[in-house]
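Notes to accompany the following structure.
Apart from one protein chain that is not included, each protein chain of the complex appears where it belongs.
In order of appearance the chains are A and B, and numbering begins at 1 in each one.
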Amino acid sequence: MATRTQAPRTAPGATRRSGAVRAFSEALFLLPILAVVGFVLVVPTANAILHSFTNWNPGYESPFVGLDNYVELAKSDAFRQILKNQAFLLLGIPIWAILPLVVSVMLYERVPAPGLFRTVFFFPATVSPAIIGILFSFILAPDGPLNAAIRTAGPDSFAANWLADPNLVRPTLIAVLAWATMGTGVVIFSAALSTVPPELFEAAEMDGAGWWQRLFYVVLPTLRHVVELWVVILVISAFVAMFPWIFTLTRGGPGYLSTTLDYDIYQNALGFGYFGLAAAETVYLLVIVGVVITVGAGAFRRRGVEA
Amino acid sequence: MTNRRNSPGKTVLLVVMTLPFLYPFAFLVATALKPLPEFQEDKLGWPDRPSFENISAVWDEVGLGQAMLNSLLAVGVGVVVTVLISAAGAFWFLQHHGRAANVLRSLVLLTMALPPPVFIIPLFVLMSAQGLTNNLLALGIVYAGWNAAFGLYLMHAYYRALPLEVLEAARVDGASLLQQFFYIILPLSRPALATLGVLAFLWSWSDLLLSVVLIQDPERRTVTVATALLADQYSTNIPKNAAGVLLALIPILAIFLLGQRYLARGIAAGVGK
Partner (left out) sequence: MRKRTTTLRWALLTAVVLVFGLAACGGDNETTPPETQTGGATTTTESTKPVTLEIWSWGSPDEKVMKQLNDRYMQEHPNATIKFVVQPFNSYFTLLRSAVATRKGPDVFMNYASPFLFDYFQGLTPLADYVSDDLRDQLTGWGSVSGGLKPEGTPYGVPWLGQGIQMYYNKALFEKAGIDPAAPPTTWDELLAACDALKAANVVPIVAGWKDGYYAEWFGELFATQLLSEDQVANYYANPEWTDPAMVKGLDYVKQLVDRDCTTPNAEAIPLFPNAVDNFASGKGAMFVGLASNNAHWGEFTPKLGDDLGAMLAPLLPDSNFAEQRMNFGPALSWAIAKWGENPQEAFDYVSFLVSPESQEFLFEQAGSIPNVAGASPAVTDPVAEEILGWISDTPVWIGPFTTIRAQVEVTFDKMVPQFITGRTSIEDAMKQVQATQDKAPPIPEE
């Protein structure tokens, strides 16, 4: 879009030197971001990968151990539980994806002050996960307001140990995450919906399609790319953004039942001092994220060709 | 037009749906203003005589005031650096669109796949070898590194959509790169800069993992870490806990109210690609 750069008018003979000077001064714009990203992200990651093959003792001698860390993780019951937890979390994706979609469509079909609703839904999405986690840790406490409300409204037995009961802790996490992510989803889908010509929906309505039919047969296909993008974001977040939730809500418990990969990396390194093990776990995480992104990007490209 | 029917049923449903999003905050405020003995009697209601004792206790005792300043420093540095290096880097990519440049850009964007859990432990080890732990400015730079790839993506996309004849004209007139950048590109891209700034602020302010690993000195803790650790100390004094959370929430609310527009626009812009 930008037209070719034109060499500035300079005195003849000075062109070559000013060319080099120009390249250098241009590079000054690029270097800071390369340096910062390089030192903060790339170098440490490479470092982690290297150290995953050692018994890493930062600041002290770290002997080479080959694949021991990888094998230990693969054989560990705790690690297997963690992978199961991650898989369980993925079950939340349909909820985290469909719920904001439904709400966005409702807002799209005129209600008074849609912007106000969007603001109310969006605000929690902007609050730190850690803050929300702490807030919900006392709302969901055994003697907290949720249980208090349940006990006044219904049978005592419905009040539960939401965050400490092994059968409830993971579904509870999914619910809290639904609360926290809905707003972002609503904003994204609302933006996407606003680019859709209303005639599409009118046509469907006139054909007698009910609300849910319209949702599944008109809205979903039209917004398919956006929904896919949102799903990819959710899947990646389920692997790399869980730490603050686990830290504030459950600390990985009971046992390892709510421990996620990223929380376990922290726990192995700073809780146990097993830095090498944590590094190997990091590599496992990287591979998973890489696979997810590749599959996601592949899906986009394919659909792009079809559409 | 006909599909946008004003449906009272839908409105009621939506209002009902907002309740679970409003109640936790109402509960938070009510609890923060309730003295502990009253909370132990009545968990659900509004306090009889709202008092600020919990809030002032938490401000002093836990040093949330200091933590607030610490966060402002680290996040402030982070946001400024993120915006500057992303805008500058995107400017370079605007001028260079050969194959090599595109590959380089893809590589930088690819670093978005390197999430904090992956780089934080080795970064912690490397930084401590240089004596950069417990350093809020260094933490700010880390935030910048974390957000810069996204910033590059955002700014570059925005630049490409700009009408750049003005830039051309300035170049022909002999304007230097710095002048082009500061006097043309930056002013033209203010909305994107604002969006990036607001997003970077929120993401960095919310960060727990990076700050809990890189800062051990209690006096240099950020608000998020201080509030999280508060829960350890006050697990039976929920009102004090709530007061801490409320205080930590206020800057986020402020940024949200001021910057909501940009946020929404930014997310939408990202989606539109």
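By definition in this document, a residue touches a chain if its C-beta (ideal position, glycine included) is under 8 Å from a C-beta of that chain, and two chains touch if they have at least 3 such contacts.
Note that the structure is a prediction, hence the values are computed from the model and not measured.
Across B:22, B:161 or B:178, the residue that sits in touch with the chain not pictured is B:178. When you scan A:57, A:195, A:213 or A:294 for touch with the missing chain, the hit is A:57. For the chain missing from the display, the contacting residue among B:118, B:185, B:213 or B:247 is B:213, taking the whole complex into account.
When you scan B:51, B:66, B:95 or B:134 for touch with the missing chain, the hit is B:134.
Looking at subunit B, the residues touching the absent chain are 77, 124-125, 128, 131-138, 141, 176, 178-179, 182, 213, 216-218, 229, 232-233, 235-236. What subunit A contributes to its contact with the hidden chain is residues 57-60, 76-78, 142, 161, 163-166, 252-256, 270-275.
Criterion: only the chains that are shown with their structure count from here on.
Of all the residues in subunit A, the ones that touch subunit B in their complex are 1-3, 5-6, 8-9, 22, 25-30, 32-34, 36-37, 39-45, 47-48, 51, 58-59, 103, 106-112, 117-124, 126-131, 133-139, 141, 143-145, 148-149, 179, 182-184, 187-188, 190-192, 195, 198, 201-202, 205, 226, 229, 236, 239-241, 243-244, 247-248, 261-262, 265-266, 269-270, 275, 278-279, 282, 285-286, 289-290, 293. On the subunit B side of its complex with subunit A, the touching residues are 1-7, 10-11, 13-14, 17-18, 20-22, 24, 27-28, 31, 43-44, 81, 84-86, 88-89, 91-96, 108, 111, 113-123, 125-126, 128-129, 141-142, 144-146, 148-149, 152, 160-161, 164, 167-168, 171-172, 174, 176-178, 181, 202, 205-209, 212-213, 224, 227-228, 230-231, 238, 241-242, 244-245, 248-249, 252-253, 255-256, 260, 263-264, 267-268, 271-272.
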